[in-house]
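Only one structure is covered here, and it is reproduced in the block below.
Removed from the display is one protein chain of the complex; every other protein chain stays in position.
Here the chain labels run A, B and C in written order, and each chain numbers its own residues starting at 1.
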Amino acid sequence: MQAVEKAIKEKARALLADGTVDRVLGWEKGEYCYDNTPAVFTEEDIDRLVYNSFCGANLSKYLIAESKKEGRVLALLKPCDTYSFNQLIKEHRIDREKVYVLGVPCHGIADVEKLNVKGIKGIESIAEDGGRLTVQTMYGEKECELNDVLLERCLSCKGPEYMAADDTVEDPAPVELRKHDRFGMVEKLMQMTPDERFEFWRSELSKCIRCNACRNVCPACSCLKCVFDNDASGVSSKANVDTFEENMFHIIRAFHVAGRCTDCGECSRVCPQGIPLHLLNRKFIKDINENYGEYQAGADDSSPWPLVSYTQDDVEPGKMEGGKN
Amino acid sequence: MQKIAMDRISEFYSAMAAERALYLPLKKRGAVNFGRWQEGADVDIDALHTVKSPKDLFFPQSEDIVAFKMKGKEIEIDAPDTPDEPFAVFGVRACDARAMEVLDRVFLSEPVDTYYRARRENGVVITLACTAPEETCFCSVFGIDPAQPGGDVSTWLSGGFLYLKAVTEKGEAFLAGLTPLEEANDAEIEPAVRALEETMERLPLKDLDLTGIDGNATEKLFGSEQWAELSRACLGCGTCTYICPTCQCYDIRDFDTGKEIRRYRCWDSCMYSDFTRMAHGNPRKSQVERFRQRFMHKLVYFPANNDGMYSCVGCGRCVAKCPISMNIVKVAKALGAEARK
Amino acid sequence: MQIEKQETGEFKPLIVAFCCNWCSYAGADLAGTSRLNYPANVKIIRVPCSCRVNPLFILRAFQRGADGVIINGCHPGDCHYSTGNYYARRRMALLFSMLEYLGIEKGRTRVEWVSAAEGQRFAQVMNEFVETIYHLGENKRLEDLRCKR
Partner (left out) sequence: MSMRQDTLIPKIGVITDIRKDTPDVKTFRAVAPEGGVVFQHMPGQCAMLSIPGVGEAMFSITSSPTNTEYMEFSIKKCGCLTDWLHQMDVGQQITIRGPYGNAFPVETELKGKDLLFIAGGIGLAPLRSVINYVRHYRENYGKIDIVYGSRSKDDLVDFDEIRNEWANTEGVNVYLTIDREQEGWDGHVGFVPNYVKELGFSTDKTALVCGPPIMIKFVLGALSELGFDKKQVYTTMELRMKCGVGKCGRCNIGSKYVCKDGPVFRCDELEELPDEY
């Protein structure tokens, strides 16, 4: 990825120099080797830009705000981020003219939580060599495969193609596409009894602290004022005062993004309690695919999404399979 | 000092739980949080931090404070009983124990918050010395010694035993009632304490310099141009606030149950856009002001009002959990130079 | 608003029925004027169109004490606004599937198409639905304890 980072910086410098863009939206190196923060760079500080296997943040949502500003911004988007970008273009949330998209190749994003689960804690540095991570920790050197510690979303990677890009950075050493079963866990849940499913979701959703990270990071959650923040809606709340509210928040949030969710997995990535929120979104995606035809939100920037279209012989409510009975 | 073998630890939990409700770090679906112990619970005392701090037990995320019955033009006020269940919380780290002192400053200062005080009086805090601090830890910056975790009873893990020592009278009384403990010598925890001290020396953030960032720094830091850059990626979520052991801002809201109006208070976050919104406008209009408020409060305003005590204990939760990896360490480093100018 | 529970021993399911103004509400009206029996604990909420029913309405009905929620609209193709019920159909199909996925009992929510002329059918649907909910029992999985006493 070092070669890629170098190439990104070169392209960015050139585009800044010739005036195509006046700033760059990318990731800034953090305190450690893994805590990169989204940041906007100019010619002076572009050196602080970093690109490695820890640049998880999907930058497309920032473009809603960035494209409202003066000038043109260079946005670094990984292949899967471009789906979110397209969806936002479709929803008229981003001014396309004000964004120059530079597609950056991705070999999968590592999840620090997964490193911790493997007992790799007290991380001091991480060296990446091909698909192998060598981690120096306070408690000795540890090794692991990048593939074993990938973010959930990378396990069902959408592939290396960019859905939108004005230019791309070439991948010097493309990796093989990981083909995990995207709906495997959804199916597993559907095979459980209703009681088991209820128990599963109750124990997951009861962890929710209602921090709104899932909502605020979600590119599909771009409402100016969320219904859960609107005192006039009757459902506004800042805490899950009752288990009902835990359920309601997540059901409604998943429903509001149904058909528009690109399955970018940011919700699960940011959840401090590790709730597998993508399993809610993927259920909707699976239902949509099976009942209304295969649909990938953000694969294009104009087609109407499934919940704003219909056919005369759509499946009747109650006939769609939510799970075994 | 007393001890109990780790292979008999569940006897110890049973004994504590027989005395009073016992809360300790439990693992549920991969996340460790304080929960009520019962036979067979998945206790995880090796986890360095729970996701939510133990403040939840003293200042719950939501609690009813009063209820009203509306009868025509009349209002009937009904206050809930003061919480009176005696409980013990085990596995509190030194940083979280200090955080309670921070919360005490807020809730036990006049006028005393009776809801918090009741829980504080009902609770026995049993701390646990750290064994494996992580790179996100910086408690020593605030003068916290994780080898002397404080609380009512302090405990240490060493050589297959859990060692216990009462710190307060309350703790002494609590330990006196527990039968399965054996007598032990103070020297027995020495190796563990030394090992911890050595690890502490390796922490990357141990030298975080807060010089200049104190109660007097308002003038220098409030107008800093760096706030805009630092806050740019902030999502405005409440993760840092809700997992923070010292954040204590709250909201008071009403819920109509159909039979009565329940007024409850719940955690709130200064990162939220509606935190300061009034009918005629919002004084903190953008995320820049809200972000600044959080860090100024922790590092400047709180020390100004509390004899220099920071409202940060270096637990590192926000360092590990911020969705965009922006945290108090980065802020302090960025502003440090400006503060020392 | 709180839906009043009857304080008798036997379980009498509380039903919230969202009825579209143009077909189903008229159907309910016809059922009434024709003196057809359907249980009194079906609470009708008139909505301009079945697609006006926001998933939040359904969840809030459960929160406030409903044991079952039914949405009634014009038959597909007969929507007063041409297409409203087609959208409602997709939304509700997905929502119901999601509720089931979360372990909420199948059948606690339903959509039925009832025209203005189908008073008989309206009463029949309501009777059937109440019967179904009676067998499912009280709503426990989407209840809000604050609203219970």
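Structural remarks
Simple rule for what comes next: a contact is a pair of C-beta atoms (placed from the backbone, for glycine too) under 8 Å apart; a residue touches a chain by one contact, two chains touch by 3 or more.
Only a predicted model underlies this, so the values are computations on that prediction, with no experimental measurement involved.
Counting contacts over the entire complex, the absent chain touches B.
Of the candidate positions B:F58, B:F275, B:F295 or B:Y310, contact with the unshown chain belongs to B:F275.
One chain of the complex is left out; on chain B, the residues touching it are 65-66, 68, 70, 73-75, 77, 79-82, 106-107, 111, 113-115, 215, 218-219, 222-223, 248-252, 254, 256, 261, 263, 265, 268, 270, 275-280, 283-284, 289, 293, 296-297, 300-302, 304-305.
Following the convention adopted for this analysis, only the chains that are shown with their structure count from here on.
Spacing of chain B relative to chain C, judged by their CA centroids, is 45 angstrom.
Separation between the centroids of chain A and chain B, computed from CA atoms only, is 30 Å.
The centroid of the Cα atoms in chain A and the matching centroid in chain C are 36 Å apart.
Residue positions of chain A touching 2 or more other chains: 241.
Residue numbers of chain C whose C-beta contacts span two or more other chains: 146. Chain B meets chain A in the complex at residues 28-31, 33, 48, 51-52, 61-62, 132-135, 199, 202-205, 229, 232-233, 235-239, 241-243, 251, 253, 255, 264, 266-269, 272-274, 319-321, 323-327, 329-330, 333. If you check the complex, the residues on chain C that touch chain A are 55-56, 59-60, 62-63, 71, 76-77, 83, 86-87, 89-107, 109-111, 141-146.
On the chain B side of its complex with chain C, the touching residues are 255, 257-259, 262.
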